[in-house]
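Of the protein chains in this complex, all but one are displayed in their positions.
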C-alpha cells in the first residue's frame, strides 16, 4: 500500500516547484532528487506562475519569507490550483511574527492546499490564531505526548474539515488527518530535532508523493511521513561515537535515497484513530 | 598539460566573484576553496562592480535570479569585461521561464562571456531560442548519446562562433568547443545527476581555472571539466551500501580538494573532434 506510493515517485520522477527558505533549501533539493523526484526553486513573481505550470506539484514554505517572495507564493499557489496540482503549505514559524501568521492566514484564504504540515505550535497557530511558538521549533508546552494525543488528533481532524486540506502535525508522534480518520505515526527519532530542516524536507517529500499519486492523497501523505520517520531511524542506527547532527543530516538524506518500497511497507508504524 | 592548469590555481589562489543561486551556493564556495581558489559572493547592485574589481574572475549563475540580483549581474559582467577578467555564464533553467530565457539573452547581448556552461537543454535554448527544458535538469529528449554526438558537437561549435565564448555542454559526454575544434570528454558518473548543484559547482571551478590560466582559456576549461568528472568518478568509488546522494556530495568536494595534477593528467579521458 505505502510501497506503491514510493514506487510511483521513482517511476514518474515528478518535477516539484519549491518556494522555500534559504536556510534548508539545499537539503530540500537533495531530498527531492534522492526520493526520485526533481526539484526547481524559483521565487521571483515574474517567473513563479510559469515555473509552477511546468511542474507537477508545489511546496510553499514561509521560512525567511520576505516582501519579494510573498507575492510569488500567492501567484504560484493560485496557478497550481488552476491546474489542479497538489500544493503543500509549510507554515514555518507561524505564530512567531505577525508577518508569518498573517501570511499563513492570507495564503489559506487565497490558495487551496492539499496538505498543511507543521509542528504542533505552528498548527495551533493556524487553527486557533495562537500557539506558544518558540521560534521555528515547537514549544515544550505544546508537546504531543500520549496524554495529549486525543486532543491533538481532534485538532487535526477539525482543522482538516475547516480547510479541506490534509493536516500533518509532526512531533514525537506524527498525526495525519483528512477530517474523517487520523493516522498516528510512530516512526522517527528524537535526534531529528537536533538537525535544521527535517520539517522542510518532509514538506517537499510530501509534495513529491502527492504529485506521483494524485488518486490517493491521504496514503501518499502517510507514505511520505512514514518514509521520513523511518529514514530518521535508519540514519540514527548509522551514528558513531564521533558523529553529531552534521553527519546525521547526511545519513537521513542517504537513507531517503536508499529506502526501498518493501522497507517502507514493513517499517511503517502507525495506527488509525 | 591539464596538470599545469590545476597547479596554477593552487599557486595563484585566484579570487572569484560569484553571483549565484541560494540553492547550491555553499557547495560553490567550498569547491572554490577546495580547488585552491577563494570565493566571494555578492549580489547587491551597490557593491557588485566593486567586488568584481577586487576579484580575478566572475561567475554569473541565473538559478533563483530575481529583480534585485539581475541588475547586479549586468553591472558585474560589464565591469569584468572592462577589466578583461574571465566571465562564466551558467544559464540555469534557461528555457524554463521567460524571465530566465530573456535574462540569458540580454546577458549575452550586453556581456562578453569567456565560457558558457549548461546542460544540453539550456544550451539549445540559448542557441535556438528553444529547448525542451524540464526544469533545471536536461530533458531526456535532449540527451547527448553516441547517436546525437556529432550534432551536439556542431551545435557547440556554431554557438561558440556566434558568441565568441567557449561552449561547455555537460551530460553523459561533456563537450567543450572554442569554435575551431571540440573536446569530447568521457569523465564523470551518471550518479552526479542525483545530486543538486554539480553543474553550478563546475561553472565556478571553470572560473577558477580560467582566472589562473589567462593565456590558455580552452585548456583551462577542459581541465576543469575533466577534473569535475574525474572527481565524480572517484567519489562514486568511495560509496558504501548505506551512502546516497548526500554522502556523494561530500565525496565529490573532498575529491576536488585531494585531486593532484598528476591524477588529472592521467585520468582525463577525452578526444578531439
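Every chain is named by a letter (A and B) in the order it is written, and numbering of its residues begins at 1.
We take it that a contact is a pair of C-beta atoms (placed from the backbone, for glycine too) under 8 Å apart; a residue touches a chain by one contact, two chains touch by 3 or more.
The structure displayed is predicted, hence computed values, not measured ones.
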Of A:32, A:65 or A:153, the one touching the omitted chain in the full complex: A:65
Listed residues B:29, B:89 or B:111, member touching the removed chain: B:29
Residue in contact with the excluded chain [from B:47, B:233 or B:265]: B:47
Where the unshown chain meets chain B, residue by residue: 15, 22, 25-26, 29-30, 33-34, 38-44, 46-47, 50-51, 54-55, 68, 238, 249-258
Touching residues on chain A - with respect to the absent chain: 21-24, 26-27, 63-68, 93, 96-100, 134-137, 194-197, 242-247, 249-250
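Just so we're on the same page, only the chains that are shown with their structure count from here on.
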Size of the rotation, in steps of 5 degrees, that lays the CA trace of chain A over chain B: 120
Length of the line joining the C-alpha centres of chain A and chain B, rounded to whole Å: 33
